[in-house]
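Note that one protein chain of the assembly has been removed; the remaining protein chains are unaltered in position.
Every chain is named by a letter (A and B) in the order it is written, and numbering of its residues begins at 1.
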Amino acid sequence: MMEFFSQGGYAGYVWGAFGMTFGLLLIEVLQLRSSRKTTLTRIRRLLRLRAPRQDSAGAAPQRGTSGPTS
Amino acid sequence: MTINWFKFASPAAFYPIAGRLIPWFSGIALALVLVGLFWGFFLTADQLGGSNPQKEYYRIIYVHVPAAWMSMWLYLVLAGWSAIGLVFNTRLSFMMAKAVAPTGAIFTFLALWTGALWGRPSWGTYWDWDPRLTSELLLFFLYIGYIALHSAIDDTRRADRAAALLAIVGLVMVPVIFLSINCPDPNQCASLHQRSDPGSIHLSILIPMLTMTLGLWSYSFAAVFARLRTIILTRESDNAWVRDVIAQETTA
Partner (left out) sequence: MKARQKRLVLVGLALVGVAGATTLALSALQSNISYFFSPSQVMASEHPTDAVFRVGGLVVKDTLARQEDGLTVHFEVTDNAAVVPVSYTGILPDLFSEGQGVVAKGRIGDDGVFYAEEVLAKHDESYMPPEVADTLQTAHVDGIVEQTTGTEPPRSMTQ
């Protein structure tokens, strides 16, 4: 086991290369998830803000837009 | 029976397709990378022999070569979608190009990083102005330039077109990287990289290397599609279909 981790004395080089590779890819995956989450919440908030304003403008509901969905 | 490919060229049509493909590409990527790592670390020789007696550090080949290939391949994809976008003026092509750039930049950085950690114990230096190292560094600058240029221009359409032009101009670097080592006589050039030929790599090393390459290729699909979906949502947020999609999407 120790032999595996020491990689013949080149542990720093080998694990430095593999660690950076999979570390960066992991960071990319996490970043993609969080950016998706923030985008979804932002668009949701945008839609929620827009919906009641159209409704309270007094005009009869044109198109098929439903009223404020609570 | 003819398939109308343009049907899929609309962001609204491609958004759900990409969403369905992501789990597949992620799963395949994970499986291939795990197989490649296991094979590369446990089923191959610890050290090389013959005229290239590298020690354990040769294992960096399993991430270095795939990362370097991906860095060039993704640049071709980036420039390709940029060109299609400029010629046919299709929105999805520009979004595709924008989605590819960060993943490509990451692989270019990884090619340089893993190369430095491989060069130090074998050649004796982390960095050298070797033609291939220099052109790979330039490729990294091109990716960074594309991302920076795109984010510097507020108007999306202008940003798409300006960055696309940069990507196409920079395309000249890819053959330079690829050909930079084909120096027929090692006595006549300063290049540290040697001509690489899959035929001179033993199968026990070549197979895990190609497995890792396919794994990272599959990963790229998943990452690019995930980023593409966020870009589509952001740019199309005024459209009715986004409203319907958003209602169903879980934030998870």
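Keep this in mind: a residue touches a chain if its C-beta (ideal position, glycine included) is under 8 Å from a C-beta of that chain, and two chains touch if they have at least 3 such contacts.
All of these numbers come straight from a predicted model, not from anything done at the bench.
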- Could you tell me which shown chains are touched by the chain that is not displayed? B
- Note on the structure: The listed residue (B:A111, B:L142, B:L210 or B:A226) that touches the chain absent from the view is B:L142
- Touching residue (missing chain; options B:S10, B:T90 or B:S122): B:S122
- Query: Who touches the missing chain here, B:Y58, B:Y75 or B:F225?
  - Reply: B:Y58
- Missing-chain contacts mapped onto chain B: 44-45, 47-55, 57-58, 61, 121-125, 128-131, 134-135, 137-138, 141-142, 145, 148-149, 152-154, 162, 166, 184-190, 192, 194-197, 199-202, 204-206
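Definition applied: only the chains that are shown with their structure count from here on.
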- Contacting residues of chain A [partner chain B, same complex]: 4, 7-10, 12-14, 16-18, 20-21, 24-25, 28-29, 32, 35-37, 39-41, 43-44, 46-47
- Message: Quick check on the complex: what are the chain B residues that touch chain A?
- Response: 37, 41, 46-47, 55-57, 59-60, 63-64, 67, 102-103, 106, 109-110, 113-114, 117-118, 120-121, 219, 223, 226-227, 229-230, 233-234, 237, 242-243, 246, 249, 251
